[in-house]
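Note that this complex is displayed minus one protein chain, with the remaining chains in position.
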Amino acid sequence: MLDKVVFYFFAGLAVLSAILVVTRRNVVHSAIFLITALLATAGIFLQLHAEFLFAVQIILYVGGIMVLFIFVIMLVNLDVALHQVQFNRQTLLALLLTLALAAQLGLGLRLGRSVMFAPARPGPLEPNTELVGRTLFQNYMLPFEIASILLLVAMIGAVVMAKKKV
Amino acid sequence: MRELIEFFRPHLLPLLYALVIVAVLPLIAGYVVLVERKVMADMQARLGPMRVGPHGLLQPIADAVKLLLKEDIIPENADVWIFWLAPLLSVTAGMLALSALPFGPAFQIADLNIGLLFIVGISSMGIFGIVLGGWASNSHYSLLGALRSSAQLVSYETAAGMALVSALLLAGTLSMATIVRVQEHKGVWFVFVAPIAFFTYLVASIAETNRAPFDLPEAESELVAGYMTEYSGFRWALYFLAEYTNMIVVGSIATVMFLGGWLRPFPNVHALDFFDYVPAVLMLAVAGYCLWRAPKQPVTVQKLFLVAVAGLCALVAAILAAPLFGVPYLSKAALHGGFWFLLKVFLYIYVFMWLRFTFPRYRFDQLMRLGWHFLIPVSIVNVMGIGVALVLHRQFGWAKWLAFLVTTVGTLAVAGYLAATDERHETAMVGGDA
Partner (left out) sequence: MIPTSHYLFLSLALFTIGVIGVLTRRNVIIILMSIELILNAVNINLIAFSRMFGSVDGQIFALFVITDAAAEAAVGLGIIIAFFRNRETVLADEMDILKW
């Protein structure tokens, strides 16, 4: 029973925060609601017994990416932007198409449920961190190394982009 | 109804601990401020607060009452919601981190499997309190102070995290209580195995908590008070509480990871069991000192007060010595563990205060240079070095002390090279080539 309460709490918080992210006029408010949405997602991860991903989500996403977002928002914040139109000209069309997409995906989920949702076989997911570490460094070593090169490239790219041209 | 009670029963004791921490923490933070003022006074050859209460002991209460009664000013054009939210974020992050820390073998709210990672994550969330507070104040000083402070925090967080990773490699687990048990099992505190990691963490944690000599963002002569400029009254008290809570958190992390948590020195060596008497003897020494100083006090109230303090310390000494003489219901592990833990955290915080009143402030570019050019490379090399030492010991069969000695010397060599070849720019900050 507590399971359901926790799930609906985090799910409701995530969806509500996400709606507020895309509708706020003030960009800083959007950023704060995105932080709330990310924390709610971390809660969902924890409920799915993915402890390591829960901690990684908080450290990387909330503590890293969102701090970066807030820095940039403060650098590019224009007061005049608060009074301009927030939604662009294609809003109605976008809404219709997105609802069509959502309906399609939802229909796909409903129709495929007998095949997709086999009864759960909770396999060896504990101890979570050790298992993630072991699998990451034994089976997925190459993607790990490529991800580190990707991060290096991104770091260099971001520094070059944001530097003042002297 | 009955099954609801049964459902919550295992959570009652942690809930009680959480309530105790939340209730007692502001008081403790207030008294840490008083201790800091007294230590500052002692190092500056004066007496510190002496007026309010005997020896100034009611000063935190007076400060708290004053701050609660101050006018609550919100700057014009400030974002009211975020202005209200920012101090709460800082305090919440600090208190959440306290929930995963073991204050003794019996006093931990939640022994998470990922305790260390959780604490690091929550500490990185404390940055939001600073950045949003500075931005919401709608003032230049605040925003600059906030951006500088958060840049400093982000830079030193990496170094601190990697120093913790070095200790983590030795422990093999992320759970805080298990890390202390590993140190007990191996019979050595990790500070003796990885001293460079400890010192890196010490320096990085001073920068993490915005303490001097890294307190440029909140120094009075530099940016008024940085991100706290526009906060007055109770909101400022919340920021202050958050800062001292962070100090306690950082001290507790260092104690658990490096200083052996709740273990006494030489935990496994039975020949040195007389160390078990040290807590009681220490408290008796404090009581004796108070009794010795009592007749020299000028005012009767202070004389009586020192006698009362001596009596209290003697009582604590009796409680600490009782389990050693077979008194039932008093658990030696819990009492002595709590005492050693608090003693180590207090010593760590004392070193913070000592450094604050000894060294001048770092300029901001010097601060960033220290973080990025020195501490982060040293941390990385240290992590690799500890890994090499573990491989040398486990796979190649070197003696433990030899492997770690070689590693420490190697890391020190790298650190020395970095320090020696660092080009120091003495130009002014504006337009300087940093």
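The letters A and B name the chains in turn, as written, and every chain counts its residues from 1.
Going forward, a residue touches a chain if its C-beta (ideal position, glycine included) is under 8 Å from a C-beta of that chain, and two chains touch if they have at least 3 such contacts.
This one's a predicted model, so the numbers in the text were calculated from it and none came from an experiment.
Q: May I ask you to name the displayed chains that the omitted chain touches in the full complex?
A: Checking the complete complex, the chain left out touches A.
Q: Of the residues in chain A, which ones touch the absent chain?
A: 3-4, 7, 11, 14-15, 18-19, 21-22, 27, 30-31, 34, 37-38, 41, 44-45, 47-50, 52-53, 56-57, 60-61, 64-65, 68-69, 72-73, 75-76, 78, 81, 84-91, 94-95, 97-99, 101-102, 105-106, 109, 113, 116-118, 120-125, 128, 131-132, 135-136, 139-140, 143, 147, 150-151, 153-155, 157-162, 164
Assume only the chains that are shown with their structure count from here on.
Q: Any idea which chain A residues touch chain B in the complex?
A: Listed in rising order, the residues of chain A that touch chain B are 2, 26, 28-29, 32, 35, 51-52, 54-56, 58-59, 62-64, 66-67, 70-71, 74, 127-129.
Q: What part of chain B is in contact with chain A in the complex they form?
A: 7, 79, 81-82, 85, 112-114, 117-118, 120-122, 124-125, 127-128, 131-132, 135, 143, 147, 150, 154, 174
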